[in-house]
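All protein chains but one are shown at their positions in the complex.
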Amino acid sequence: MVAEYRMRMGDGTRRWMTKEQIRADVEDGVNNAVDCAEVPALTEDDICRIVDIMCEKGRTVSVEPGEEVILTQDGGELKLLNDSGSSSPVLEMSRTAAIQVHERALGMDTFEVAYFDPSTKMVKPVIGMEMAHCQNVMYNTIIPMLYMFMPNIGLYYQPTGPFGNPPDLMREFKIDEAMEAGENAMNMMRDDIVFIGERILSTGMDGLDFDTTASGGDLDFVGSLEAVEQIRKNYPDADIQMGMSAESVLGISGMCEYKGQLAAGLYPHQQVKLAEAAGVSTFGPVVNTNSSMSTAWNVARAVTMVKECSKQSTIPLQVNMGMGVGGTPMFETPPIDAITRADKCMIEIAHVDGL
Amino acid sequence: MDANEQMLYDAMISCKVPTVMDAVNKALDAGMSPVAIIDAMSAGMSQVGILFERGKLFLPHVLSAAAAMNKSMETLNPLLTKDAADDGQKIAVVMGTVEGDVHDIGKSITSTMLQCAGYEIHDLGRDVPLKNFVEECKNGCTMCGMSALMTTTMTGMKTVIDMLEAEGIRDKTTVLVGGAPVTQGYCDKIGADIYGESASETAAKVKAIAS
Partner (left out) sequence: MGLVTHYTSSGLGGIRTVGDLVGRVQLRNKCKISESKKYVMDKLGIGYDEIHDECFMRNFREEHGLGFITTTGGAPYGIEAKINIEDILDIDIACCNHLREVTRLHR
């Protein structure tokens, strides 16, 4: 009887697979990454290593002592307190206490503090309160604290914002209007990011974290990069982290450029170069999990893309390993066997600097 | 794919209206049937959607390809037999992001791809009251597409399905679901018909079920 190993699917469900099936999925995941992102394939050693990690018998796996990396949590206190896009435990505690729990009980190395609705457009009206909260946090914690918010250009389109929605306008073949709306929204979003960023940094906060950058495509990405560049002028020493939202930048405009480089269609190893040029300190690449494929497939695919990103990058990488990204299953409470295997592969093979 | 089909397919991927029109005329001159021409162009359009998601083409390209397809239909429609023309009657699809959720980019792209594939789209936008989906289905939409980006809002999808049941129109409506936290398992759990990992996958599954 052929030995079978416990595997997870991208939606978290359990499945039993033979070593040969796992190997086949790993190779397929690698090939898919090569095809999509046009990156080099993993070496035979890398592939064998992933298969070995997936086939380890233990419930959890870990890196060897001495190989640990920086762990951070984007979305901050929201993960304990309230709904932040996924249902939360809704624990009754203050924001500062929730942050201290992460620092003292959950082993975070750095952390990102966030407002309950952390999109740029929603944070701007409450900036005074957020500045006061940041001051409080900085006096009462030790680990580096960044202030997280999401560029989220989508909220600048109607009905929540003043400008027409480019995809909707394009569907009506109003291409010029769509382009103008997109550019106006990008400019307003960029200015708001600078407004928030500079005020937060003035409180003595260690830095900023842009989460789910490029969720609105190339306009969102370029607007965020321009904002980073502007903030850097007044705060050259600020720690600025940029985390992406998807593995490739959607071409909503298709013509939007940053420093002469077209932003649309870029994959992690290309995105990081623009982030470096803008002055970002740490970059968080994303590779999307396919919920219909196995963890072996998803991890292999993610590691292939991130390995090239790590090779190309001159700044540290903190790869996104939350729900549905980085090979982690798309499930609110991802299974620990899948998480730890994804972590180990990402650190040992893709050589990331943090998670 | 024969040479003419390949020519039409490649022309669609070029996303250039003159190139597509040229290919259509050549295909007609070569004796290809209008239905076969439309099928070859549809295959090209599907690939355009996939290339967009992979970052090889961008949204204006997608719309340009759609414009090319629309322009071709001006030439092809008069040539279709009555039966084929009736078969080409557009299926109406209501699309929207469920109530409480304001994320819509994936939904908008799926709407675009379905529109390019020849469906009549009633896009209600985002934060759509659940009853509005049902109203559109009562008023002629035979497909209902719902998107959610949050685990707290995706539960609205089940509510819409229950409402369709209560109205007695569930069996006449194909329900599509999608969005980051949605999975095939969730689709099966709530009794939806189609789940797409991506916009192009959703469009492909819709076309497969409709054909």
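The first chain written gets the first letter, and so on, giving A and B; residue counts start at 1 in each chain.
Just so it is clear, a contact is a pair of C-beta atoms (placed from the backbone, for glycine too) under 8 Å apart; a residue touches a chain by one contact, two chains touch by 3 or more.
Because the structure is a prediction, the values reported are computed rather than measured.
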In the full complex, displayed partners of the excluded chain: A
Identified contact with the non-displayed chain, of A:I143, A:I175 or A:A277: A:I143
Residue of A:E4, A:E38 or A:D109 touching the missing chain in the full complex: A:D109
Residues of subunit A (touch criterion as defined above) contacting the omitted chain: 60-63, 65-73, 79, 89, 102-110, 138-144, 146, 201, 203-207, 237-239, 241, 281-282, 314-316, 321-323, 328, 332-334, 336, 339-340, 343-344, 347, 353-355
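Basically, only the chains that are shown with their structure count from here on.
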Centre-to-centre distance between subunit B and subunit A (centres being mean Cα positions), rounded to whole Å: 29
Contact footprint of subunit A on subunit B as seen in their complex: 52-61, 63, 67, 102-105, 108-109, 111-112, 115, 121, 123, 125-126, 149-152, 180-181, 183-186, 197
Sites on subunit A touched by subunit B in the complex: 10-11, 13, 36, 83, 85-87, 154-155, 159-160, 165-168, 170-171, 173, 175, 215-218, 248-255, 264-267, 290-292, 323-324, 330, 332
